[in-house]
Every structure is written in C-alpha cells, then in structure tokens.
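Heads up, one of the protein chains got dropped from this complex, but the rest are sitting where they should.
Entry: chain A
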C-alpha cells in the first residue's frame, strides 16, 4: 500500500502548484441553455498549452456535449456549478479509439483531474430516449436490444483511457445516459469524497474501473441502477491490480461491489475495507471470472449489508474465454453482517432491477465454479447472515437427493447472477466445484422454517468449518448441511 500513498502525494503536489483559469473568460456561459462544447474545449486546450492548471467553473449551469480533457488540466467545479449533458445525441462523439460515447473523454493523458463540490449531470434519460427515437426514424443504426440503444451508443459522464495520475475529488456525478464513469487501463487513480446518483436510465453504473493499476476509491457514496462499484477486465492481456476501496457506501438495483461481468484478464491484490451496502437488488459482493480471467488475492474486511437480496456470489464461468483458463483463488471475506429481505429490496427506486429467474424461493449465498475450474481457498470469518426463510416447496422445489443435486445446470456460458440457477437446494449457502472453503465463526439465521437445509456442498474438496451455527424455527432435528460428492471437509 506504500505505492498508494506515493500516488496520493504526487497527485496532491500536482494540484497545489496548478494555476487557475476561469471558464467564463473563454466565453463559457452558465445560462443552462447555450451549448458550450467548443468554448470549453478551447479553454482546455489553452490551459494545456500554457503548461496546465485548473479550469474553474463558478456556480451556474453549463450545457455541453463531448469534451476532451488534456494533460495537466483539472476541471474544477465549484459548489453550485453543474456541467449539464446536452440532450441532443448528436452532440456526443463516439470516440474511435474506445468505440464509446462520453461527455468528458481523456485518452492517453497525464496529471488530470475533476475536482470541486460541483456536479456533472448527464441528463441522460432524455438523451437516451432521443437516441431511441433517432433509431426509429431510421437515421441511426442500432439493434435496439431490449428496446434500448446499446450502451456504447449512449453517453457516459466520464471515460478516461490509458491515463496516468488521475484525481477525481469531491464532485457529484448524476444521471448518465449509459454507464457513468469509466477508467480504462489507467494508472494511479484517486477517487475520493465523490457522490454518485446514477439511476436515470438502463445500465447506469456507479463507477467502472477497467484494467487499472494503483487505484484508491474512498469515502464515497454510490447509488446506481446498475452495478455500484464495478471492476472489469476488457483486455485478456491486462488486469486490475493493487486496488484499495475503503469507507464507501453502495446502493444498487444490480450488485454493490462487483468484479465483471466482462472478465477477460483478471483482478488481483484488492483490499476492500468498511463497505456499507443497503437496498440492493442483487449481490453485496460478487466476483465473476466468466471470460477466461482470474481473481486472486482479495481481502474484503468489514461489510454491513442491509436489505440486500444476496450477500456473496462467487462464480467461474466459461462465456467468452476463447480457450483461456479462468481461476479464482485466495479470497478472504470477513467481518460481515448481512440481512436478506423477503420483499424486493430495491422497490421504489428508479430503474428497479428486473423480476426474473422465477419461480424461486430466497436464494442462498453461493460459490459456484465449473467441474474443470474449481474456486479455491476461500476463507470466510466472523460472518452473520439473517435470512427470511419460509421457502415453500410447492412454489419452487430443489431436493437434496443425488439426482436432484446433479440436475442443477452448470450454465457455464450464461450471464452470471446469483439467481441464475433458479431454485437452489439450500437457504444459507450453496457451494459447488470448489476446493478448500473455510468457515470460521459463521452464523446463519432463518426467520421462518425453510424446507431446505442451510448449506449444500457439491464437489467440494477440503475445508475447515469452525463455529458454524444455524438458527431456524422448528428445526432442532434438521440436518443443516449436506455434503454431496465432497471430501475432507472438517466440521468442528
């Protein structure tokens, strides 16, 4: 982590010696109407040519289309200043290098930032609706998959690619037309004290870190329709490395902390500390290696997950692997308290998660590899998960006979989601195709009697279970864990 402090120091040093330029001096108008794209770009180019500094936006509303941030320039949005995305889809560039649309691009730049207590508001809902109508008019081509324009044909708020020494500080990001902020193959990235309100349209994420090195995300708040804090690996030859996420709060109508779905290269050396998750539709923590990538050396320490549909979902799949062999190993998850509700956790939020994979009683936490690719060395310590229980076999049923357990499909090439297997045979934890899964001081509580046992393992080799406790009404005699095709699991 020493490297990270160095990054912070370098970034702060850069910021301190920067000179300030006023956006207004370049004819940028804060009237909320004028399209300022060209004048903001001219201002950025000017500051860049003068050796760098801050381009300061004082309070007001600045409408813009696509702008490109350049080396040594920081956009500083003072409190009350808002960059507003144009609602005309044609005001956005689909950058040919990244093949994506964004309001603010930076490509191959160094020492850049966006700071201040102002707001970047993509106003993406109307832009996305306008983009759909352009397709119906026949003037823009898009397959309209799921009756919406594809993500890359709608603008994000921020897309930085192959940049170094990037600071994102204090700002509020809201209402993008696509994902929200993507940092792709960037090195030395500091994100701190930001607020994200990203649920104006489909695929609105909180933050996407793609194949980046030396990243700190801290003291930030994410409320997103899609994944909140999301790490991805688009490049089979790159990976996310040396990442710290601490003191963050996440709310999502998908998953709160996610690795994937695109997972070609991998994810290693992560520390996630003090994460609060609430009203989240899918998983609090989910790591996917489904496109040939790896997940390795991950510590998650301190999670409070309230009113969230699923706590942990670890998954190896084989979707776009192209022969590359995925692996997932050396993961520690500890100090977790989680409450799973009976009702939909994100009801009432804009762009709620889809009701799907039914019929299905409440799904358990799960670790699901593939027969040829086991998930290895996962340690879970000091964990308490409170479930609603009440699984009714007449609504959905998965028994615990060998035939029943073997009938659960592998779904190797399917999109990974905790609910994908529909009904699972356990109410607390389901483990399949794994090696060395340890539990220490783990408590599973069900508020009502469930027809299923708490834990089912299938093809698990090795593990030490110490102080694993179950609380379920009217179930004193019930065998709460079932081992199927499993060996060398020592239960104390």
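Remarks
Criterion: a residue touches a chain if its C-beta (ideal position, glycine included) is under 8 Å from a C-beta of that chain, and two chains touch if they have at least 3 such contacts; residues count from 1.
Note that contacts and distances are computed from a predicted model.
The protein name that UniProt records for the chain not on display, among "Glycosyl hydrolases family 28", "Glutathione transport system permease protein GsiC", "Tryptophan synthase alpha chain" or "ABC transporter ATP-binding protein", is "Glycosyl hydrolases family 28".
If you put the hidden chain back, the residue from A:19, A:372 or A:392 that touches it is A:392.
Of the candidate positions A:352, A:384 or A:404, contact with the unshown chain belongs to A:352. As for the chain not pictured, it touches chain A at residues 125, 129, 132-133, 136, 144, 146-148, 201-202, 350-352, 354-356, 358-359, 392, 394-395.
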